[in-house]
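Only one structure is covered here, and it is reproduced in the block below.
Every protein chain of the complex appears in place save one, which is left out.
Each chain gets a letter, A and B, in the order it is written, and its residues are counted from 1.
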């Protein structure tokens, strides 16, 4: 496989300790990706691997910053899998445009940016300059399946 | 009226027990819809009918899953009214692109996807394949007017 983005993706999967090669489960009546006008919209991703959400709970109480960052990276990896499935390869990504990162947050937890940085860093590591993006990070009350992080994005594709 | 989407819309309005024919009230200095580059952006909708928000409260405590789903459907119906007003008819919808569903959630409530499914199902029932969409569902601390659900969307139009 000469696709260096896919090679870097696999390196990240190995580092995180997960296999992202299976089908991705969806939690409702919607589609994972949809392309219009050269922009691929990607549904909100929780850190699910196979049928398990790998980090559940609330950042600042039962989930540490490090585990929330781990979760954010899994969400970003899932988004990448979906892009590759929709477009055939990560090479189709011209530019990640916008990323929204929702962190389930305890009242005193204000490190939503630090959680999101873990996903942002991974995007740039895998995609290079095409992985830079605008971003919004907020702390929410709760997320589907009790996940600690959810992430969605829009990506310009060839 | 030969527009089958509008006929299906009316059937859903009858099922929900509301009349959506009046003007839709807006809570601030913004517009309900705005079109650019073939995409219609729709402002966040709470489940208001006339001047009343029909389901207020917090999912998981004073609002059941069923009532939150009812609210999500009312939000989706309002969005449809706004599309029809902006474009003359629901026939203009080529594809719903992205939907965000915010559910006011008690600490232990994790069925945000199930709430959002009620809106997603209704979109597909009324619009057919054009109603499928990408989606993000999160649980928030509070919503305008105490509403239990808020929903916004972007739609590709002819």
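Simple rule for what comes next: a residue touches a chain if its C-beta (ideal position, glycine included) is under 8 Å from a C-beta of that chain, and two chains touch if they have at least 3 such contacts.
Model, not experiment: these values are computed from the prediction.
Quick one: which of A:14, A:61, A:85 or A:134 touches the chain that's been left out?
A:134
Determine which one of B:44, B:60 or B:131 touches the chain that has been left out.
B:44
Please pick, from A:13, A:34, A:63 or A:99, the residue that touches the omitted chain in the full complex.
Within the whole complex, the residue contacting the unshown chain is A:99.
Contacts of chain B with the missing chain: which residues?
Its contact residues with the unshown chain are 27-34, 36-37, 41-44, 100, 102, 104, 140-146, 150, 152, 154.
Touching the missing chain, which residues of chain A?
37-39, 95, 97-99, 104-114, 116-117, 120-121, 124, 132-141, 156
By our rule, only the chains that are shown with their structure count from here on.
Starting from the mean Cα coordinates of chain A and chain B, work out the distance between those two points in Å.
Between these chains, centre-to-centre, one finds 26 Å.
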